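With one protein chain withheld, the remaining protein chains of the complex are depicted in position.
Moving on to chain A:
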Amino acid sequence: MSCGDIPDGLTTTEEQGEALMPRKKKVQRVDKSLCQKCKESKSMYIIRNVTYCKTCFEVSVFTRFTRTLHPILKTEAAGVRDKEGKKARIALNQGGTRPNPTNGSVVVGLSGGASSMTLLDLLVDKEYIGKGDDKVIDRTKGEKQPVWNKGYIVHVDFSDLIEDTHTSSPDRSEVLKQWIEGKENGLVWIGLKAHDVYDANLTNKIRRIAGLPETQEDASSGLKVDLKNPDLPLFPIPSSSSSTPTPLAQLRTILATLPPASRPSFLSSILDSLIGTAAEIIPSVSHVLLGETSTRQAQRLISGTALGKGYTLPLELAVTNKPMCNAKYTILKPMKEITIKEVAIYTHLKGLNGVVRNDRKWDYSGPISKKDSRGKDHTRSLESLTEQFIASLGVTHPATVSTINRTGDKLTFTGEKEKGVSCPVCQMPVDPNALEWKSRTALTALPEKTQTDHERNGTNAELDEKDSLATMLCYACLTTFTPPTVVSKAVKQETTPVRLPLWVEQNLRRRKEVDRDGMRDEIKDFLIGEE
């Protein structure tokens, strides 16, 4: 087989053999025992064929952190309107000087995994978060001006939902809380549980921690949904109903009804909702920081594609995202350029190994039957399968993660974010005609042949059916909630509709109110006097 690149003038096979160059570019001979950055200290880590000593490694991580974070904060401060932040990143100083104070507080989502711990460690060590005491900074003593006045750490614990006896997932809130308080930076710890999404006292709980007075809770009626019916009909729960199960029981019920493949997606919505709720209640929060690494982002792009989230992925992947519904805060992901391997090394370097634990274990939430572990290596969700796939592909094709992220960066969201309708579950814009697309591409009924259950039984639904949730959801949430046609025995036992989490109920209520206002706007010219 010829390999080409034969210089002119060489004809004999012997000379051709000598002229054949190896295809791979030869790495310059370097002394791997020495750091290639400072060329002085002993190298400790090799990342992408470059050796680093401890100090240079820390500097490298911090530089990339600032290169992502600073331009966004500087753009916001300068009032330059740039949707994607790309031009800002290029035009403005990349990294460089510290941005001006935002005069707001920051909420940091802390899962206890390596990347969120690295994020918090950087923010505190480099004095980005103040102690909230309006202290005057003395630069001559090397003190730095904090960017945010005060920091609130939100941790959501999912351990109560893990039912698989083979894995243990203890509640680590106390361990993390002690570590946070040990930092003595005035950080406020907000430890929440996943089932707080069913707790009517959640708002007051957060207000109490934030030092705000409690408010009267609105005891409005709840909503139930029948997850076994593809139309997802909604039923109101009278507020006078006597026995109310505990929030944990309610969450466990809905998880048991969902197929295992849908549970991580639902838990992810819970996490986003809880962090968002905390950010809205706590006063003057300007930013929410999440520790999503580049590896996690690549996984999110691929798993989001597999979940049908293509319409809103550009919003999710953006390094800066302002949530819908006129939120006062912006979500930032400053760890976007750092890989999962690097944050693992960082936490090891900083001696955080005792506190860090990377085990979300959402795959093991809810009841599992033997039939459910159909995936490769007993994976039960698309998300964990994607993680494994990208990790294994990265071995043979090292540029996989960066290529995937570059592709994701070139996608854009074309809908109208401010004016469009948002999904009550994930609070992202709803793709147009999601339900119609689904029913057209996968027929579940033949027009002349198939009768609906009502027509066959000759009865109308006995329960007071109001609306169909399926018409309001985005495509991805619709897929999450759509019942599988083959239902496991555990789910068959759940005969009654299940209660929706409170944030979903609130969004549905808000939607009705908006609809009413919208209707009024249309007919206002024809109204004579007030109602």
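Just so we're on the same page, a residue touches a chain if its C-beta (ideal position, glycine included) is under 8 Å from a C-beta of that chain, and two chains touch if they have at least 3 such contacts; residues count from 1.
Simple rule for what comes next: contacts and distances are computed from a predicted model.
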From "Monocarboxylate transporter 2-like", "Histidine-containing phosphotransfer protein", "Cytoplasmic tRNA 2-thiolation protein 1" or "SKP1 component dimerisation domain-containing protein", the hidden chain's UniProt protein name: "Cytoplasmic tRNA 2-thiolation protein 1"
Option from A:Thr305, A:Asn358, A:Ser468 or A:Gln506 whose C-beta touches the chain left out: A:Thr305
Contact residue for the chain not shown (choose from A:Ile72, A:Leu110, A:Val156 or A:Ile404): A:Ile404
Option touching the unshown chain, where A:Ala261, A:Ala279, A:Val319 or A:Cys423 are the choices: A:Ala261
Chain not shown: contacting residue from A:Val59, A:Ala327, A:Leu349 or A:Leu393: A:Leu393
Contacts of chain A with the absent chain, listed as residue ranges: 1-5, 23, 84, 259, 261, 301-302, 304-311, 313-314, 374-376, 379-382, 385, 389, 393, 400, 403-404, 406-408, 410-414, 431, 437-438, 440-446, 449-451, 456, 475-476, 479, 482, 484-486
